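== chain A ==
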Amino acid sequence: MTIAQDGPATTGRGLEIENLVVGYGKAIVLHGLSLRVAPGEIVGVAGPNGAGKSTLLKVISGLLPRTADRMTFDGVPLKRDPVAVVGRGVVHVPEGRRMFANLTVEENLKVGAIGGRVRDYRAARERVLALLPTIVPMLGRKAGLLSGGQQQQVAVARGLIANPSLLMVDELSLGLSPSAVASISASTVATCRELGTGLLWVDQNITILAKHCDRLVLLRDGVAEPVDMSDRDALGSVYF
Partner candidate 1 sequence: MGLYISAAISGIAVGLLYGMIGFAIVMLYKSTGVANFAQGTLATLGAFVAWALVTDAGLPLLAAIPIALIASGMFGVIVYFVVIRPRASAGNLNITVRTLGLSLLLLAVMEWRWGALAPYRYPTIVQGDGIQIASVVLPAQTLLIAGVAAVIMVLLWALFRYTRAGLSFRALAEQPDTARLLGLRATRLSAATWGLSAILGTIVGVLLAPSAFLAPSMMESYLLFTFTGIVLGGLTSLPGALLGSVIVGIVSNVAIVAFSLEAGVLVVFAILLIVMAVRPQGLLGKQEAVRL
Partner candidate 2 sequence: MRIAFNRSAKLAGAGAAVALALALGACSGGSPGAGGETSGGAVAEVGVTADTIRLAASQTLSGPGAASCAPSTDAAQLYFDKVNDEGGVDGRKIDFEVLDDGYDPQRALANVRGFIDSKFAMVGACGSATAAAIYRTLSDAGMPFLFPTNGVAEVVKPASPGILQLLPLYEDQTASMVRYGFEEFGSGSIFVVVNPLGEYESAISRAREVAESGGGSFVDSAVAQLGTTDYTPIALQIKEADPDFVVMSMGGSDSAKFVNALVDQNALPRSAVLGTSASVAGSFLSSYNTAASDKVYFGSAIQLPPSAENECTQLLAGGDFANDPIALIGCASAQAIVEAIRQTPELTRANLLATIESWDEEDISPGIFAPVSFSATDHIGLKTLYVVQPQGTEFGVIAECPYSEDENADASCTPAG
């Protein structure tokens, strides 16, 4: 497998966040969170429901208002505008797959490419399909008719086709069987590594994160704490 010519640059400083504060009205969800994702790095964020994991990704994507001392990608501040963020090569695969159910898989991929302003759709499509060949047989089917696992695969592909430097995945394991989780996690991580794309992966399932990620942080009480991945008990304690 070869990396396509227009693959993402692996230089730069990646994502840098310092002292991020986010709230919904009076309810503060993130209290001064700091986080870095180096180019090409695969970082897992664990935490229970409601800890603010999805909020974190939405904030990076520019969907929510926030205050932060620093929120940059490759040294340049990220705007509060999804269009601009995607343009910078930071692409969000939302929780629950969010397929365009009445569109075919091919069309779903196209939408990803349109949003990512991919110039050569053919090439982008070839590159992603080469790495995620399981999608090929589904291309003509309506996305809504696929199983959850298949949809998750398409959702990842739809994100990757925009040629991101950093892919952000929210709850890859949501509602999937262990075997599906295992295979999709493996293929997603492998693809990201192959393309040199950074991955910020948020999940409730800490073990799957621990298995695949370079680094793991735990979201608790609105801040990110590093987790020692070699300590099984520490992993288990996340939910206690």
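With respect to how the candidates were assembled, all candidates are chains of the complex that A comes from, given by their letters.
Just so we're on the same page, a residue touches a chain if its C-beta (ideal position, glycine included) is under 8 Å from a C-beta of that chain, and two chains touch if they have at least 3 such contacts; residues count from 1.
This one's a predicted model, so the numbers in the text were calculated from it and none came from an experiment.
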{"item": "Candidate from 1 or 2 that touches chain A, complex-wide", "value": "1"}
{"item": "Touching residues (chain side chain A, partner candidate 1) in the complex", "value": "61, 63, 82-83, 85-87, 91-92, 94, 98-103, 107, 110-112, 114-117, 158-159, 162"}
